[in-house]
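A quick write-up on the structure given underneath.
Missing here: one protein chain of the complex. Every other protein chain is in place.
The block that comes next holds chain A.
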Amino acid sequence: MSFLPKPKLHHPKLPTNALGYTRRDYEGAISTLCAGCGHDSISAAIIQACFELDIEPHRVAKMSGIGCSSKTPDYFLGASHGFNSVHGRMPSVLTGANLANRELLYLGVSGDGDSASIGFGQFAHSIRRGVNMAYIVENNGVYGLTKGQFSATSDKGSKAKKGTVNTDEAIDLVGIALQLGATYVARSFSGDKDQLVPLIKGAMRHDGPAFIDCISPCVAFNNHEGSTKSYDFVREHNEAMNRLDVITSRAPITADYAPGEVREVEQHDGSILRLRKLHAEYDPTDRVAAMHHLHERKAAGEIVTGLLFIDPDPRDLHANLGTVARPLNRLGDALLVPGAAALEAINTGLR
């Protein structure tokens, strides 16, 4: 970690976005994670994505649980409200926050211990309930803050730094998210920023439960020979299905593509997901086929990445509950309190 405070001044010609903000306006406090930690790359990708999407930082609520990954919301979007809750319970806190004000953007940041072990239930239920959020798991397959125990996403047969071999089956969070109805599902790698930034942008512009499993090597405890979450291992086995560009009205189409090479999906909010296919047969709008493909490629030893599933017209929890359009936290007495006359009518019915 760095102990030098970051200077507030920046170069006067630093590029600005549509809101007049520079990239620096999306930064947070100095990271206290280890040098080279994958999580810091993800924080940088989040900053880049929000800057490019012209998101007002204070309209984002960043929520997390406990662990190395869950510390990171302090390190980006310093002008946003953040909530570092309790271990494994970010999904419920985020769900409540979302119910209170449907107008903010909800970014949940979690880790593999937080979401696949102690919080597996909350992860699953927030997805199946359809909470409108971007949920990123910074997946390093290891408990970092407690110094190197296996997590529930560690692959069977992978080796811990001290030499122990994992005998438990790994939980594939992408598989679970697909099964439970997430409407935007992706996997990426903290070492591939070109892939990751657009995937985060797509998730932020998605109006439903968007889930990204981001493999993020732990340089201190899980970057050795025999690990399946090390930089080297992931680079060797990474098999990207597609390359994504997220196109908002501000970014006109420029590049030329060969016919059949590109597929465009328009999201509910008007943003366009332009997918450059790397596997001609892969259809990211077919949930069942996506699940099948994942199992097949996993058996072949590949780590499948990219935008794996997209439902361009999702329904969220508010739609399911039928709540009013106005945020619940802005309803005043007149809309909430029935008053004395209504109460007297109730009294009459109880005599």
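The working rule: a contact is a pair of C-beta atoms (placed from the backbone, for glycine too) under 8 Å apart; a residue touches a chain by one contact, two chains touch by 3 or more; residues count from 1.
In the analysis below, contacts and distances are computed from a predicted model.
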The complex has one chain missing from view, so what does its UniProt entry call it, picking from "Acyl carrier protein", "2-oxoacid:acceptor oxidoreductase subunit alpha", "Transketolase family protein" or "Dipeptide ABC transporter ATP-binding protein"?
-> "2-oxoacid:acceptor oxidoreductase subunit alpha"
Per the touch definition above, residue among A:C34, A:V86, A:L278 or A:M291 touching the missing chain | A:V86
Touching the absent chain when the full complex is considered, from A:L9, A:A299 or A:I346 | A:I346
Looking at A:L14, A:V165, A:A300 or A:L331, which residue reaches the missing chain?
-> A:L331
Positions on chain A contacted by the hidden chain, ascending | 56-59, 61, 63, 73-74, 78-86, 89, 91-101, 103-104, 121-122, 125, 129, 317-318, 321-325, 328-333, 335-340, 342-344, 346-347, 350-351
